[in-house]
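Left out: one protein chain. Kept in place: all the others.
Then we have subunit A:
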Amino acid sequence: MSQTNARTPAPHPHQPSTQGVTLSVNGQEHSLTLDPRVTLLDTLREHLHLTGTKKGCDHGQCGACTVLVDGTRVLSCLTLAVMHDGQEVTTVEGLGTPDALHPLQDAFIRHDGYQCGYCTPGQLCSSVGTLDEIARGVPSHVTDDLDDVSFSAEELRERLSGNICRCAAYPNIIAAVSEVHAAQNGAATQEAAQ
């Protein structure tokens, strides 16, 4: 095949275009037709009216828009909705309900892991992802031994450093997530013993 590097205009560069996308959000399937410019964050808030996920900086610097995609924490402001066709998205609304809180939501309340609360949905989703990453052996910048990834407050502080809270509720957030990790770990140890 011979092709030159001569550049021809891209197809329809200035024509409006839309793209079909199906997202499973908090277990519910949504088929949408979107301008490809729409980020996952704006899709959640403006099209699906799931306003739990917050728009902070909109440039990947604050973590307020953190959601889980196929179980992994990502920044919904730095990804296009059309790129996630067929994938599972979990937002803060999908973690728990007012009547059946996720353990992290319960712990954040009891430890007062928020003040204004704007950063809280992102902190919660990021904490869910963080605990999973530690369990999977994903190292961090403060991990001493790459082959022995374990939980500690120092690990949490490093791993949650992409989630900025201007009220500085950090100590209470660390306390809340640490408690949930201990409870999960205790449960896992009990299961293993049985």
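Here is the rule we use: a residue touches a chain if its C-beta (ideal position, glycine included) is under 8 Å from a C-beta of that chain, and two chains touch if they have at least 3 such contacts; residues count from 1.
In the analysis below, contacts and distances are computed from a predicted model.
J.: Look at the options "Ni/Fe-hydrogenase cytochrome b subunit", "Permease", "Nucleotide excision repair protein" or "Xanthine dehydrogenase family protein subunit M" and return the one that UniProt uses as the protein name of the missing chain.
T.: "Xanthine dehydrogenase family protein subunit M"
J.: Among A:Asp58, A:Asp106 or A:Glu179, which residue is in touch with the absent chain?
T.: In the complete complex, the chain left out is touched by residue A:Asp58.
J.: Since one chain has been left out of the picture, which residues of subunit A touch it in the full complex?
T.: 1-3, 5-17, 19, 35-37, 39, 58-60, 63, 66, 72-75, 78-80, 82-83, 126, 129-130, 133, 136-141, 143, 146-147, 157-159, 161-163
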